[in-house]
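Accompanying notes for the structure given below.
Removed: one protein chain of the complex. Kept in place: all other protein chains.
And then chain A:
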Amino acid sequence: MALAFDEYGRPFIILREQDQKTRLRGLDAQKANIAAGKAVARILRTSLGPKGMDKMLQSPDGEVTITNDGATILEQMDVDNQIGKLMVELSRSQDYEIGDGTTGVVVMAGSLLEQAEKLLERGIHPIRIAEGYEVASRIAFEHLEQIANKFEFSAANVEPLIQTCMTTLSSKIVNRCKRSLAEIAVKAVLAVADLERRDVNLDLIKVEGKVGGKLEDTELIYGIIVDKDMSHPQMPKQIVDANIAILTCPFEPPKPKTKHKVDIDTVEKFQTLRQQEQKYFDDMVQKCKDVGATLVICQWGFDDEANHLLMNRDLPAIRWVGGVELELIAIATGGRIVPRFQELTTEKLGKAGLVREKAFGTTKDRMIYIEHCANSRAVTIFIRGGNKMMIEETKRSIHDALCVARNLIRNKSIVYGGGSAEISCSIAVEAAADKYPGVEQYAIRAFADALDAIPMALAENSGLQPIETLSAVKSQQIKENNSYCGIDCNDVGTNDMREQNVFETLIGKQQQILLATQVVKMILKIDDVISPSDY
């Protein structure tokens, strides 16, 4: 196949080492791709919803992760198949963009592929299917906007926000204390949010975890926690009204960047050098003291002598603080990061109401809390939990909740969860399909069927009869013309999602549909897969 002839009739090779490559073409290629995409989606399908199961992943180094978060599962799954990698990318982009719904988007894409396969078997050209999907996704997108509700919240009334975060958290292992975690997430986001500009900088929220204690002990700290201790064991453990000098220069004699040598050839030189060295240390500490600092936070280490001088002058210090943490401390305390001792001035000091060292458990673990900062915009969520995996999973869950809260601040529109939005879209798309002439009609209808997959998976995971439940809810939606009937996953007894307070963000849902459609379109357009065989 890959052999062509030039104008003289001599054969030349287009694809090198043809026989060493495996190659799939045409319908086979499409089907293989679809099968791969479906396989990935199938893995995630059981993780969907509040009763979804977790996956246990063992990394190449033997570390165990237990998680329910779609993006994390796919990231650590070590996928080799190219199409599988596309799905991984898909879930990652949902994670970056929205932060939540990473499982849903993959399941959605999987079911779109499944429907496409059926159409392909009927002989419909993949491009026509792709076009039909495109039209259908636009219909769904607009429909979502119509059924979306604006909801009101203010700094005083955060209840709706908390409810939405709770929906996100209820599918995670932490759903035991979802209420308190949701409150923490909302408070954290509100603390850093700029409500005027509708902007939230999630970088200002630091999520720190420490093994031990229980999940209920997780707390929100209006300040920063640093996993370090005071540089000298006898420094005070608590400082009230601290003036903090934030330094990125070491407490050591300067090291000029240019190469140089100081030659000692006489006794005098030896003496002067020694005195100079002592003076360096003395000056550095004195400089900090002079500008009125009561706490020094340094990115680098100190020499033993400097350490003692600091201690001697009642100047507590923390060393080896990471760059990111240093920045956060600077933001929180309103200080400036000072790169040279000469530039240290009183204005550049950060202020904090209370700095204290806290010990945990029976081991020597200590952490430093910097609280009551001048600028309370930087907050820390401090997670406690039974074991490392629990903490990691909680971190991921909190991240999702934070993202949801942020999205709501950006855009106040919500849709109802529990699969109700998908069902409603499915009905709308189905109705619209009939109006389209041509082959696309089939694809649009298939899209509607694919949308049903999410409520179906939800019902299945919750131990309900999937087809029965779905058709009941669907007919209820059509009959009552409401868009908030969903799957009653928690067995509450009503499928009115307004009553159950299950919300999702509008942009999250829209993004899901758009991203899933895009990826599916891309996969459908592939008709030749060339892969080098193993060597």
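To be clear about the criterion, a contact is a pair of C-beta atoms (placed from the backbone, for glycine too) under 8 Å apart; a residue touches a chain by one contact, two chains touch by 3 or more; residues count from 1.
Definition applied: contacts and distances are computed from a predicted model.
Not every chain of the complex appears here, and the one that does not is recorded in UniProt as "T-complex protein 1 subunit beta", selected from "Mitochondrial import inner membrane translocase subunit", "U3 small nucleolar RNA-associated protein 15 homolog", "T-complex protein 1 subunit beta" or "AP complex subunit sigma".
Contact with the chain that does not appear here is found for just one residue of A:6, A:152, A:196 or A:263, A:263. In the full complex, the hidden chain is touched by chain A at residues 28, 31-32, 35-36, 39-40, 43, 46, 51, 53-62, 64, 66, 68, 73, 76-81, 84, 173, 176, 211-215, 232-234, 252-256, 259-267, 270-271, 273-274, 276-278, 280-281, 303-305, 307-309, 311-312, 359, 361-365, 385-390, 462-463.
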